[in-house]
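Everything on this sheet refers to the single structure shown next.
Only one protein chain is missing; all other protein chains are in place.
For reference, chains read A and B in written order, and residue numbers begin at 1 within each chain.
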Amino acid sequence: MPGPARRFRGASAVVAPVAFGIALLVVWELVVRIGGLPSFLLPAPTAIAEQVGAQFPVILQTAGVTGGNALVGLVVGFLVGVLLAVLAAGSRLVSELVTPVVLAASAIPIVALAPVFTTMFGSTTEIPRRLVVTVVVTVPVFVATARGLRRVRPVHDELMVALAATRRQYTRFVRLPGAVPFVMTGLRLAAPAAVIAAIVAEYFGGLQNGLGSRISAAAANTAYTRAWAFVAASIVLGLLFFLAGLLAERLVTRNRR
Amino acid sequence: MSAAVELAGAGKEFGPVTALTDIDLTIGAGEFVSLIGPSGCGKSTLLRLVADLEQPTSGTVTVTGKPARQARLDQDYGIAFQQAGLLDWRSVAENVELPLQVHGVGRAERRARAAELLELVGLADFARSRPGELSGGMQQRVAIARALAPSPKLLLMDEPFGALDEMTRERMQAELLRIAGETGAAVLFVTHSIPEAVVLSDRVVVMSPRPGRVTEIVAGRRPGTVPDDPGAVEYVRETTAFFEAVTAVREALRKGAAE
């Protein structure tokens, strides 16, 4: 039963960040107005909002392109990551071959591969950016899935031996279902990363029809407020992917402890 | 009818450590035998030899007249651990069905058997619940139902009530006695509680460590398994014979430790 104190605490969890956010926007606005900050340094929130309104059709269209690339890469990378992890869990050799490559991939700046993919697939298709997203997504999904497949409770391990279960039954009844929460965590982490990769990949050339290229083009034309409007759109897109990932995770794991 | 378990000169070494040495023990059909002793005496190892979770380094382990490995493959025993070890993503009934599913029993038959077993352990109303919604004692009852699913002639239990509070524990002991009586299964039960061993068992096997071995076998005070006699266990716990048996086990343990 949530008592009054409990309810207040719950309320402050919402009120505090909202108040902080509003205060931040107000201070930002005042600093820009009173301090007379030039727009190249930081435009006022109201000015950015105005630009969002003015650019809305363009924003929708470019966000659609970037979001589409992020989604395609996310789905493909997710499938590849899970599949690789399942294969690695099934064979020690595969695991020993795949794991170092994926770990190395997690340390290297994958977006830098964008120009290479552009040369390989041509600069007139969406494939290079989608490939960058795919590789970026594969890494955390593989790592999370592999961890989940490894983390079998000893008591379940013994139970399956005592039940004289086959290796395949062991995978089907214990390992795969046990790994599901980890897989979903990997998806949640990968979803916003997919958006980031889709945007950043545009800085490296290729097709210039997404949010990232709009930001750099506006910045290059010293239209800083407009650039910030596209940044705001990128943030909304990233949050959408994050929330979708979070929702998927909650839905799938809600029946667990 | 062959004995439920027969160990002849069984020993187990883990590298340089001798966990068990020269164990001779026979458990008759339907007999309830407890293993008791200080930690490191190898009581869990002994149970694991019977379950074929470990293999003896000397001697033989025969279960229901077959080598332990064959008995495991034939699902001649059911097993329950200290942790219930239920699969969180399956309902209570699906957890009970698991051993049958592993061995290819059809869906309808599995359902019926699970319902019957949940009735037996008094959890019929929770068939569709998730393990996470159940108390520790209820989870352990599900684990026992799961162990009973393939109708085994032998039940192996490794401190199954170890993590439960005293009240729940005594209730579970009564439940277990009733179930053992109704199914006629032999039980090999590992515990570190003297009263628990005495009140459940036909025989209490007292063990001592370094190296793990059997030092003495004391007669337990398993109550007559009269159906519909819930007072039986409570009654036994207050008899002089029960206290005498407890004292005998305690002295056997002390003697084993002093050796």
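Some observations on this one:
Definition applied: a contact is a pair of C-beta atoms (placed from the backbone, for glycine too) under 8 Å apart; a residue touches a chain by one contact, two chains touch by 3 or more.
Definition applied: contacts and distances are computed from a predicted model.
Of "NADH-quinone oxidoreductase subunit K", "ABC transmembrane type-1 domain-containing protein", "Arginine N-succinyltransferase" or "RNA polymerase sigma factor", only "ABC transmembrane type-1 domain-containing protein" is the UniProt protein name of the chain excluded from the display. Partners of the chain left out, restricted to shown chains and counted across the full complex, are A. Note on the undisplayed chain: of the listed residues A:Leu30, A:Ala54 or A:Ile235, the one touching it is A:Ile235. Which of A:Leu74, A:Ala89 or A:Ile196 touches the hidden chain is settled by the complete complex: it is A:Ile196.
Interface note for the absent chain: among A:Val111, A:Ala144, A:Ala165 or A:Met184, the touching residue is A:Val111.
Summarising the interface, subunit A meets the missing chain with residues 12-13, 16-17, 19-21, 38, 40-41, 93, 96-98, 100-101, 104, 106-113, 115-122, 125, 127, 191-192, 195-196, 199-200, 203-205, 211-212, 215-216, 219-220, 222, 224, 227-228, 230-231, 234-235, 237-239, 241-242.
In this section, only the chains that are shown with their structure count from here on.
Here subunit B touches subunit A in the complex through residues 51-53, 72-73, 75, 77, 79, 81, 83, 85, 87-90, 98-99, 101-103, 130-132, going by the rule given at the top. The touching residues of subunit A, when paired with subunit B in their complex, are 153, 155-156, 158-165, 169, 173-174, 177-178, 180, 255-257.
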